[in-house]
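One protein chain omitted, others in place.
Presenting chain A:
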Amino acid sequence: MKASITTWKDEVNWLGRRFLRQWDLQIMVIPAIVLIVIFAYIPMWGVLMAFQDYNPAKGFLGSKWVGLKHFRMFFEAPEFWLIMRNTVVISLLKLLVAFPAPIVLALMLNEVRHAAFKRIVQTISYLPHFISWVIVSGFVISMLSVDNGSLNMLLQTTGLMKEPVNWLSIPEYFWTILIATGTWKEIGFGAIVYLAAIAGVDPHMYESAAIDGAGRLRQLFSITLPSITPVIVIFLILSVSQILNAGFEEILLLTNQGMNVALRPVSEIIDTYVYRVGIENYRYSYATAAGFFKGIVSVGLLVIANWIARRLGSSSLW
């Protein structure tokens, strides 16, 4: 028997041999690597714009370097704290409402014994995922309007309200409308993953639990939920990294391309601000600085969430 201690040279040799042995598999990875390099790493140089007064005609080499000027302008902008608040609050609301909603739906669907009914509910609930936000926002805006708005018509004909309410003009309602719409749109599609995870739970556990006298609720909390926790944690970590992505598309569309200015104090998030103030006015550097700031914070949050998850003993991304 040889000694099991290996030197780094052996290690390299072993890796090299292994690499050569699976050269065909390695070649198949190349397109993905090239793809990532071209579409993710090369464009990353674009963040240099944030430190310049970037001028497309002069390019990176010709534009003037200005250090942190654009970051300073962004942090000192009177809207900065408002934008940060909206971004964080909307994201947290999404995390609190829109994130658990599909889990609850999946658990509920799992308890449905009538297979046909279950399938119908599943199909109907995931269909909205395939409708684009442009159309969904059209629905929502016309449903909530005063003239010909179906919600106001319903409330008035049932006698719940006398005067129609202009739902989209009242800032206090906007977050609710936004979160509710987003949840409605994505709940069914999100539930698919959890249903799959639930399907993977060993049925023997339920059988033995039933013999021990555990009811449906007990089984749900002691078997189903713990079994799918790893999946939930991974998705939670991923959505934490998205925390500063409060949803550019839906907010822009629900506020009528930003025309609905009354909502701006509650609807302006980093992305819409970058779009409106930066891109629309050709302030490339400023827009890049704000976007770059968002990226840094997101990475930070992802690392923290991952660290917490690992500390708590659950699965983590790395």
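Please note the rule applied: a contact is a pair of C-beta atoms (placed from the backbone, for glycine too) under 8 Å apart; a residue touches a chain by one contact, two chains touch by 3 or more; residues count from 1.
Rule of thumb we're sticking to: contacts and distances are computed from a predicted model.
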Chain not displayed: protein name in its UniProt record ("RNHCP domain-containing protein", "Glycine--tRNA ligase alpha subunit", "Sec-dependent nitrous-oxide reductase" or "ABC transporter substrate-binding protein"): "ABC transporter substrate-binding protein"
Given A:10, A:111 or A:280, the one touching the chain that is not displayed: A:280
Chain not shown: contacting residue from A:35, A:161, A:199 or A:238: A:35
Missing-partner contacts on chain A, residue numbers: 24-25, 27-28, 30-31, 34-35, 38-39, 42, 53, 55-59, 78-79, 138, 141-142, 144-149, 164, 166, 168-169, 256, 259-262, 264-265, 277, 279-286
